[in-house]
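Of the protein chains in this complex, one is absent; all others appear in place.
Here is chain A:
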């Protein structure tokens, strides 16, 4: 096998990666992860965290980040050396995976606009989780761009506010992480 010197790539492209991290659910662990990103100037597009195994007190953090391949590699190595981190998975590299996000979208209005909002909600399979005579709260789940589109449409129809969960993700198929 011959190895040639790695030649500096011509301005490498920025890639978007979804990274899943299993951590001990202990105080400060989220601060460590966030501090790592802010301290080293990495991007966070989305970050979610919740306990996923009560017995073992493990939490899963899902981070969507972007950077050159060298930066992405650094991010994973830096995460990997945090003491409470058990495993780091780059879902984007490790094969097919599903990614979902949920938003609560409040829309206020009457008459034609209200009817149109309800119609579009149906198209996006959004559920009505709260309703008054003059407002709705929709719950919509999907890929980030789908939510963006739905929210974009609602902004024409009396959008009052949005709350989004951030991305959660999991690899496809029977294998666990």
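We take it that a residue touches a chain if its C-beta (ideal position, glycine included) is under 8 Å from a C-beta of that chain, and two chains touch if they have at least 3 such contacts; residues count from 1.
Basically, contacts and distances are computed from a predicted model.
One chain of the assembly is not displayed; among "2-oxoacid:acceptor oxidoreductase subunit alpha", "Mycofactocin biosynthesis chaperone MftB", "Acetolactate synthase" or "Succinate dehydrogenase cytochrome b subunit", its UniProt protein name is "Acetolactate synthase". Here the missing chain is touched by one residue of A:39, A:96 or A:111, and it is A:39. Checked against the full complex, the one of A:28, A:96, A:111 or A:175 touching the unshown chain is A:28. Panel shows chain A; residues 1, 3-6, 8, 24, 27-28, 31-32, 35, 39, 70, 73-74, 77-78, 80-86 of it touch the chain omitted from the view.
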